[in-house]
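Missing here: one protein chain of the complex. Every other protein chain is in place.
Here the chain labels run A and B in written order, and each chain numbers its own residues starting at 1.
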Amino acid sequence: MKHLDERQMASLAGGEAGWLSRWHASRCAECAAGVAKFRAVREVTKSLGSELPAGLDWESLSREMRANILVGVEAAGCVAPRVEDSPSIGWRPAVAFASVVAVVLTGWYLSAPKLVAPPFASVAAADAVVEATPAGLEWKRDGRGFAMLNPRANRVSYSVSAQGAEARAVDYSGQMTITHVVLD
Amino acid sequence: MKLVANADSAPVLTIDEIRLREQQDRFVQENLRRIFLLIYRLVGSVPDAQDLTQETFIKALQRKNQLKELEKSAHWLSRIATNTAIDFLRRHGRAAMSPIDDVAEPIVDEGYVSAEERVLRAEKKTFLDRGLATLTERERMALLLRDVEDLPAEEVAARLNCSKATVRSHIANARTKFRRFLERHQS
Partner (left out) sequence: MLAVAAKAEIRVDMPPDSPLFLVSMGAAGSRVSSLGGALVVDVKASVDFRNTSNSRVRGVTLLVAADELTAGGKASVSVPSLNAAPGEVFSIPIDLRLLRPRAGMNVPVRVTLDGVLFDTLAFYGPNKLNSRRTMTAWELEARRDRALFAQALREGRESLRRELVASLARQEAEPRGGVQVMRGRPLVSPSVMQIAALNSGGAPVEILGGEAQTSGNEIGLPRIELRNRSAKPVTHVEVRWIMRDKSGREHAGGALSSPVTLAAGAKATVEDRSTMRFADEAAALTGFVSSVQYEGGAIWIPERAVRYCSPEEQRLTEMYRRRGIDAVIAELDRLK
């Protein structure tokens, strides 16, 4: 009688093998024992679903992720309609100036839950303020202004001086982007 | 519609909006560890897994903002997670497993953990993760989806965009290699 090979026993342990392998294992103690070993391996593999990487501070990481998810969900405006993406625009430069005008967007005024994200750092003068927040560096006066958003990156470092605030981030391609917002 | 005032001068939230946020947070709490570990085992890096986990939940919550659908969507959430991880691996090539394998433990005072030690520990692979590292990327994905997520082989094939025969082969190879690793290292 030809026994099952390792891969056949491995398949049988998960129920992916055909009827012929199943039939053989039901009649061969040696192969049945081999399948049982693979079933035990499956039980070990299952533990990967709950075993954390060594040394990981799960409490602190999960808190950070939950906060980031909340910020991400609110910034994306769960209840807001999406705006159609504009196509890429580009043309050869004109004689005097090369200009690209792109991305004409329309925004709609809505009511939605307030985004709560305290700044990491800020610099203020008179009525203007520059703040480093989880989303990026914001320049505001009377609540109006603009922000340079952080690129897709896991870690962003900030620094502030009397001139403004700076954020540094490395994106997935390994490119460093440094944004700076100036407080005049 | 009953309005509930906030403590500050922010616009008021309705009861429905408050309930929705609570449900979203509960959904995240209940699934966060499972999804994080799934993604971590697929991409092999804690920082990447953190980013992709956050992206997964943000995508999921953007699409599902109704109570009933949230309760039924744990399975669909893991589909978003694996697709997000697979897209990441396709864009960036095989993510390197942690570079620190066996490093001699520095002698530290009891109760004190240096910042360097914390970084080393966070990077150090568990025994089982070293076993996963013996697999090819496709074998690892197939094994995790079949034996950890407990998806049927047909579903695994669909997620990996390959035939059922191919995915069965990946699963069998993965279990075989993993078993050999365990037998080699168990004393």
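Basically, contacts are C-beta pairs under 8 Å (C-beta built on N, C-alpha and C of every residue); 3 or more make two chains touch, one makes a residue touch a chain.
Just so it is clear, the model here is predicted, and its values are computed rather than measured.
Colleague: Among A:A32, A:L52, A:A67 or A:M148, which residue is in touch with the absent chain?
Modeller: In the complete complex, the chain left out is touched by residue A:M148.
Colleague: For a quick check of understanding: of A:A32, A:L52, A:A67 or A:V170, which residue touches the chain that isn't displayed?
Modeller: Checking each option in A:A32, A:L52, A:A67 or A:V170, the one touching the absent chain turns out to be A:V170.
Colleague: On subunit B, what residues meet the omitted chain?
Modeller: 10-11, 45, 47-48, 95-100, 114-116, 118-120, 123
Colleague: Suppose we count only contacts with the excluded chain; which residues of subunit A make the list?
Modeller: 74-77, 80-83, 85-86, 88-90, 93, 95-112, 114-115, 119-126, 128, 132, 135-141, 143-151, 154-155, 157-163, 168, 170-172, 174-184
Here is the rule we go by: only the chains that are shown with their structure count from here on.
Colleague: Spell out the residues on subunit A that touch subunit B in their complex, using ranges where they run on.
Modeller: Touch residues, subunit A against subunit B: 6-8, 10-11, 13-14, 16, 37-38, 41-42, 44-58, 61-62, 64-66, 68-70, 72-73, 76, 78-79, 111, 113-114, 152, 154-155, 172.
Colleague: What residues of subunit B sit close enough to touch subunit A in their complex?
Modeller: 6, 10-11, 13, 17, 21, 24-25, 28-29, 32-34, 36-38, 40-41, 46-48, 50-51, 53-55, 57-58, 61-62, 65, 88, 91-92, 118, 120-126, 128-129, 132, 143-144, 146-149, 153, 168-169, 171-173, 175-176, 178-179, 182
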